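Entry: chain A
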Amino acid sequence: MKKKDLKIRVEYLTRVEGHGNIVIDVAQGKLETCRLEIVESPRFFEGMLRGRSIFEAQHITSRICGICACGHSLASIQAAEDALGIVPTKQTILLRKLLLHLELLDSHLLHIYLLVAPDLLGVKSFVPLLEGNEDVVRRALRMKKTCNDLCDILVGRHVHPISAIVGGFTKLPRPKDLDAMLDLLAGLRDDMEEATIALKPYFTFPAFERDTEYVGLVSDDGEYPLLTGDVGSTDGVRMTKKEYRNVTNEFVVPHSSAKHSKLSRESYAVGALARFNLNADKLHVRAQHVAAEIGLVPKCINPYMNTAAQLVECVHCLEDAIAIVETLKANPLNYDEEIVVGLNEQRKIPVRAGSGVGAVEVPRGILFHHYEIDDNGIITDANCVIPTNQNTGNIEYDLMKLVPEILDRKDDEIVLAVEMLVRAYDPCISCSAHCLKVDIKR
Partner candidate 1 sequence: MKKPKVGIFDFACCEGCQLQLANMGEQVLSLLGSLRVMEWREVMSETWGKKLDIAIVEGSITDPHAVERIQRIRRRASVLIAYGSCATIGGVNGMKNNFVFDEIRKYVYGDSYAFFPTEPTKAVHQVVEVDYFIHGCPVYIPEVVTVLKAALQGIPYYVPDYPVCVECKLNENVCMYDRKVTCLGPVTRAGCNSWCINNGNICYGCRGMVSNPNEKGALDVLAKYGIPTSLVVNKMNMYNKCRELDEP
Partner candidate 2 sequence: MEKVVIKDSGYRLKKATILRTKNLTRNEKFFEIALKDGSSLDHEPGQFIMVSLLGIGESPISVCSSPSRRDSFDLCIRAVGKVTRRLHTLKKGDEIGIRGPYGRGFPVNIITGNDLLIIAGGLGIAPLRSLITYVLDNRRDFGKVHILFGCKEPKEMLFSDELEQWSQRTDLHYACTVDRADPEWAGNVGVITTLIPGVDIEPLRTFAAVVGPPVMYTFVIKELLKKGIPKRQILLSFERNMACGNGKCGHCQIQNLYVCQDGPVFNYEQIKNLSEAF
């Protein structure tokens, strides 16, 4: 084989959230550099949280990322409630699960359709799809909007949910809202069926494999764990969420404003594929069906298949969301649980000093929020560990294995394969650069 020199510079990687560059240098057929650079301007969220009321944490950290604002909100609320010692009611937990389902649906659909589908269909973006594949785009936008409308009903809006706060909800869906949600979900189910049929033929992913450790929530009940559970890995690790630092083991690398993580090996992966690998047996039957149809079997170690796992999760979340709304309809909600807290001026929620951790499966993987508060409920310390940060190391190791395997291809094919790999992780670079914090070891 001819010894090849290659320099890949993908600046402002497109069709991902946030700004990142890919840098690959091959000299004489030997891979010299392989980096995913995070160049997003840092926003210092954790720094800014200090000195603020714990009751503002959700509102602020939601703004870390507009794509998974509901996920950040839920993790933040969980951490805050943990610190304050609040135990959410059953109704609240159910509604939060519903919200998380909608979040996963919304984000996965956006990723599959607007960001990945162009690669699968061989175009540059969804814009050219409008010619010839307009029905696909229309269906995608319709599904996206349906998720959005569902969130509107449940929490006021999808980007930065309004009514989900520490202690519960400021507004609870009325019976007519539940009916409206069921209608929307039914419509979504139809679109989803069509979509799976339409997409399946295109779901042929590059045959690339690299064994790694997959990390996500695990639990002992029969439920596919998204909102609650312990942290586990395919290498057999199991810890409580409070021990999250022993999972993430973050370290700073100079080329990136995002930190990297490792657990049992040099890197690990989180996200839809990790969850699937850990908990496939707990998926809704319909979702298991779809998985079987597209040939997704645990433990799958092809990172490109993350997109397939997302599709499977979409089906699961949709079915479970319908089940939840039906449960809510069958057992009338308790509207006395509607609260508004503000800065807790009414002292309705007892405040105490404490430390709290939230661990929630958001679309891109497990997300940790951690707050320390003083006895006035003022945040003294904050830490957020974002899925994309946990994945970056793993992405680089993937690239290091992938690039030598495909060096014989044309340059633009290599670039595309590399870009597609990064995109498969659905990296949310805006998040990753917004929320990192180094443990200052003294």
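If you want to know what made the cut, all candidates are chains of the complex that A comes from, given by their letters.
Annotations
Here, a contact is a pair of C-beta atoms (placed from the backbone, for glycine too) under 8 Å apart; a residue touches a chain by one contact, two chains touch by 3 or more; residues count from 1.
Note that the coordinates shown come from a computational prediction; the quantities given were computed from them, not determined experimentally.
For chain A, the touching candidate in this complex is 1, chosen from 1 or 2. Note for the complex: chain A touches candidate 1 at residues 12, 14-19, 40-44, 46-48, 50-53, 56, 59-60, 63-67, 69, 110, 114-115, 118, 124-127, 130, 137-138, 141-142, 144-146, 148, 155-160, 162-163, 165, 169-171, 252, 254, 257, 338, 340-343, 345-346, 430, 434, 436-440.
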